[in-house]
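Only one structure is covered here, and it is reproduced in the block below.
Note that this complex is displayed minus one protein chain, with the remaining chains in position.
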Amino acid sequence: MNKYLLYPGCSLESSAKAYMESLNAILGPLDVHFEEIEDWNCCGATEYLGINLIPAYSLITRNLALAARQSAAQMDGTRTIVAPCSACYLNLAKADYYMQERPSLGVKVNEALEAGGLQYKAGTLDVRHLIDVLVYDIGLDTIRSKVTRPLNGLRVAPYMGCMLPRPDYQHRWSDHEHPTELDDLLRALGAEVIDYPLTTSCCGGHMTQIGPETAFELIRRLVADADERGAHLMATVCPMCQLNIDAYQGEMNHYFSTGYHMPILFFTQLMGLAFGKEPGELGIGVELVSSRNALANLGVEVPIAQEPTVRKRKDEGLPMPRRLLNGRKRGKEAVK
Amino acid sequence: MSEKKLERVGVYVCHCGTNIAGTVDVEGLAKWSAEKLKHQGVVIARDYKFMCSSLGQELIEKDIKELGLTRVVVAACSPHLHEKTFRTAAKNAGLNPYLVELASIREQVSWVHTDKVIATEKAKAVVAGTVSRVIENVPLEDIKVPINPNTLVVGGGIAGIQAALEIANAGFHVYLVEREPSIGGHMAQFDKTFPTLDCSACILTPRMVEAGTHPNITLLTWSEVTNVSGYVGNFNVTIKKKARFVIEELCTGCGICEEKCPKKVIDEVFEAGLGYRKAVYTPFAQAVPRYPVMDKENCTYFLKGTCKACEKFCPTGAIDFTQQDEFINVEVGNIILTTGYDLFDARRVSNYGYGRLPNVFTSLEFERLSNAAGPTNGNIVLRDGKTTPKSVGIIHCVGSRDKNFNNYCSVICCMQGLKFAHLVHERTGATVYNFYIDMRTAYKAYDEFYQRVLEEGTLFVRGKVAEVTNAARYEREKGKLIIQVEDTLAGKQRRIPVDMVILSSGLQPRHDAKEVGKLFGISCSTDGWFTEKHPKLDPVATMTEGIFIAGCAQGPKDIPSSVAQGAAASARVLDKILQREVALEPIKASVDQELCSGCRICNGLCPFHAITFLEDRMVTEINPALCQGCGTCVAACPAGAIGGTGFSDEQIMAQIDGLLFRTLEPVEA
Amino acid sequence: MTEQFEPTIIGFTCNWCSYRAADLAGTARIKYAPNVRLIRMMCSGRLDPTFVLRALSSGADGVMITGCHPGECHYIEQNYKALRRYLLLKRVLKGLGIEPERVKLVWASAAEGVRFASETTLFVEEIRKLGPLNWGKYSEQLPVISEPVHEEVPA
Partner (left out) sequence: MPHMTDERVRAGLAHEEDLSLLHEVSMKTAGVSHLEMCIQCGTCGGSCPVAMDMDHTPRMLFAMLRAGMREEVLRSNTPWICVSCYHCVVRCPQEVHIADVMYTLKGMAIKAKLYQDSTAPHFSQTFVGMVETYGRGFELGLASRHYLRYFPLRLPGMMPMGFGMITKGRMPIRPRKIKHMDQLKAILKRAKQLELTS
């Protein structure tokens, strides 16, 4: 049995609960055990780094320190810490790397951790992402062997997102631009993987919050290209990507007056389906852009949750304030 | 300390401009040596701006004569740079050259340390060490060995051809070895050559023919060097002549076999994967020599045991399926390596999409595409083989000047990019973009060519292309390749839709350069190119006497420079040949048979078989002709019976003491 | 900054690889610890173990032996012989009650200026940790380089 330390990250407790549920659902079949890090804290996402450097890295490293202590405590303690969220993975991995590349950073951070009775020696742990572990430790053959309901006929756009394959200081990925890990895994599930050139393009990250127009354009590109290439749905490895493309797709459509309907699911949810689990156990149905029709291709029946019908409310919504910069032009051009 | 009478030592500290004086207190160092090393025999210590200059050398010669110096220490650069210079100077003044030693206080001190106090302190140690060493030096005489007038040239590209012809024309014999079936190298693949645009084949073919027919040139194609032994003037080289399965004596090069051969395979080498060839083939029409080779991996007969079409139809019965690889030995005095380059594998820059996006081409592919004798007869078309592009983007610095791939500039890409722009414009009238970081058009008539291409209306964008994608954002981009780049002069990001993208891939050392270097006993730079003896003053010689390099094997360069280097290397070789003999450093081991106990410990140590045991007298003997002077046996001998000239125990022990300031006043405890 | 122990180290280099690596480090202006003083030999195979003992007994705190990478010896295989002697020598030192870590064998090809520099600096740090050897009666007369060399030691 493979044992790992788990750093779930905040979103897996809220907006990406489905990710956590589906993750738990596939651990059994794959005989993997995750041990959550005691009292972990938020990694600061992309926000804290911009405010104050040392606190930001101390915040991140506290988790590494806790994890290291935890793994040292047990005899069969694993040195590998797994993060399902790309942003968390990046922050943890980056902190660990920079503290080695620039020792002075490590010194300061440990000075801070001391105040909490903690300390962390950079390089003690291996920080890895969920899909990395699944593809390279568990292996595609094992995964293939657990498939009871192959995803035949489901056309999936593999969306790796940006923070996973880059900057990749630990050289864990097959490529920075067109990594194949997600493609291979989806193929192992029997899905039809489309050629998706934007697989590592950005979803807009926090821009949905601070500069929606900017974010909407990024979302449009991703959704439009997936749609163009005839994908039934997108598969993601990152809560942030899922949130932006799922929750803000309606807003994006409204902004560009387009009518895209591109569901996006976590790859773990698709694994669950392939392993024969029912949508209910996998948190399928809580996405705002429903995957019902897409999954109908598999003969999978998704329970109807009360859909907040974006269309109906659209006319009630107040007119969007639009920036006069080329935002509108882009909107126009995009209309098909 | 030696009991011998004091030698008269002169110490000369070089400023090397500010190279040394900047970090080492040179005046102080000279003064210190004069005082602290006086008791060791230092009678004079001077410092001077440039010791290697003629004035500096005269200064030393004068002192030798007037002060009767018996030993000289020059504290300057690495002995690998100027040892010869100063030893020659000493010789001119009548002092045995081997009584001169260099103390490296530039490479080992001033260039690698910053604190002047510390640096000066270390410099003192280095000088003290060298002084006590030189005292133990003994006069030596160079060993003269005859030079074999034959020369080996490895690599039949333009540089190799040039070198071979120059030497052959001078009346000396050359063995020209080429790995491929024909000589000609990369130049044979090109259509036009910048900046004059003369046809590559037109200027190259005559040279190839001349090399192929020259009475003084033995051409060995489809062959590789497998072993090299010996030393300058007397190399013994083993060459593997790969089985051609064609009897050269009988073959007339009529080409019927190739015509009749039913097996078509993609030509990864000459056609850069863009065209086909048969299983038995000559890579191109003007190939030299004219007789074909059979590629065993793809030949139907070798795979299935039947076919033999070539044999059936060959009018002279020149096909021989039983042919074996053949090993031949040649004796040569000098060797020139012109092994050329490999093209950078553009697939590694995955954001440019080569290998994923059909209409992204490499420079070599485009050379074939635009070559009248190429797979499309010179029609510039897309991968589909018919559509002519309406817009073409040429991307510079692919894999070059990039810490993710190769740090260095590949030199030719800018001019090549301009050449491509011209050809595309001339043959298709398409809109052409050039994307560059810096336009580098140095050398004669190059910038004029840039001007010409500007005139033709090629659009230049200053910016390293970020990505080539097929993900259209807007209608106008649908079905095109989009080049996304920051136009750094406009300060705006641009997305430029084109039909075809050409990647100016950089040049790389041959994949096996390291092994080849090892085979010939020369080193490679960090980037993997063969290292020249001196980057400016000795660009075609190497650290190993008698081995020379030319062309791209030494670093990226264009045709004119490759030819120039080929000629330069041949001049260096001719100079050696004409001297008839060469002086070897007399660094050898020898056995003092009085002391030899015949224990035979040393016997197994010599890889050059220089050590023999004389059964009758029960002592060991060393053959100076075979001894390479590594000194391993010297270190091994328990009786201390083996002495090593140039690096004797006495010299090294003395140097240790000196380096540790054990030889300073006051010594007696 | 605190006064720290500055070891004196003798380095034996091979004329064909490590000595050229040192030259390369120079031409590339790569900074490294100034504590090592080099002796050039034609080959690491020339290294007579007594040289090392002489160095240590004459006031060196450590000895660095450098040669071509295994399989790359200019004299085909003599660096293997150096390796053998090195291993034996470490045993002898142990017997003499000297930390074997005071002697280190480093492979560095002519192209590895960077490696030569970093290995040197590293070794100096290791010896610094071991402290002075003080073998041989003149050791107290050895000049102590007063200035600390932080600036030159890569962090």
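The letters A, B and C name the chains in turn, as written, and every chain counts its residues from 1.
The working rule: a contact is a pair of C-beta atoms (placed from the backbone, for glycine too) under 8 Å apart; a residue touches a chain by one contact, two chains touch by 3 or more.
Just so we're clear, the structure is a prediction, and the values are computed from it rather than from any experiment.
Undergrad: Of B:Val485, B:Ile522, B:Ile559 or B:Cys633, which sits in contact with the chain we cannot see?
TA: Of these options, the touching residue for the absent chain is B:Val485.
Undergrad: With the full complex in mind, choose from A:Lys3, A:Arg166 or A:Arg187 the residue touching the hidden chain.
TA: Hidden-chain contact among the options goes to A:Arg166.
Undergrad: Give the residue, chosen from C:Ile9, C:Ile30, C:Met64 or C:Leu133, that touches the chain omitted from the document.
TA: C:Ile30
Undergrad: From the list B:Thr316, B:Thr387 or B:Gln493, which touches the chain that is not on show?
TA: Checking each option in B:Thr316, B:Thr387 or B:Gln493, the one touching the absent chain turns out to be B:Gln493.
Undergrad: List the chain B residues touching the unshown chain?
TA: Counting only chain B, the missing chain is touched by 351, 397, 401-404, 437, 462-467, 484-488, 491-493.
Undergrad: Mind listing the chain A residues that contact the chain we can't see here?
TA: With respect to the unshown chain, the touching residues of chain A are 10-11, 13-18, 39-42, 44-55, 57-59, 62, 94, 97-98, 101-102, 104-105, 108-109, 111-118, 162-163, 166-168, 176, 200-202, 204-207, 209-214, 218, 221, 247-248, 250-251, 254, 286, 288, 305-310, 313, 316-318, 320-321, 325-326, 330.
Here, only the chains that are shown with their structure count from here on.
Undergrad: How many angstrom lie between the CA centroids of chain A and chain B, rounded to a whole number?
TA: Chain centroid spacing, chain A to chain B, equals 50 Å.
Undergrad: In angstrom, rounded to a whole number, how far apart do the mean CA points of chain B and chain C lie?
TA: Comparing mean C-alpha positions, chain C is 30 Å from chain B.
Undergrad: For chain B, write out the residues touching at least two other chains, lowest number first.
TA: Within chain B, no residue touches at least two other chains.
Undergrad: What parts of chain A, by residue number, touch at least two of the other chains?
TA: Not one residue of chain A touches more than one other chain, so the list is empty.
Undergrad: Quick one: which bits of chain B touch chain C in the complex? Just the residue numbers, please.
TA: Contacts found on chain B: 78-80, 104, 106-109, 111-115, 117-119, 121-122, 125-126, 129, 518, 521, 523-526, 531, 543, 587, 605, 607-608, 628-632, 634-636, 644, 646-647, 649, 652-653, 655-657, 659-662, 669.
Undergrad: Please give the residue numbers of chain B that touch chain A in the complex, ascending.
TA: Residues 350-351, 356, 467, 469-475 of chain B touch chain A in their complex.
Undergrad: Touching chain B in the complex: which residues of chain C?
TA: That would be residues 8, 10, 16-17, 19-20, 22-23, 25-27, 29-32, 34, 37-43, 45-49, 51, 54-55, 58-60, 72, 74-78, 81, 85, 109-114, 117, 137-138, 141-143, 145-147, 149, 151-152 of chain C.
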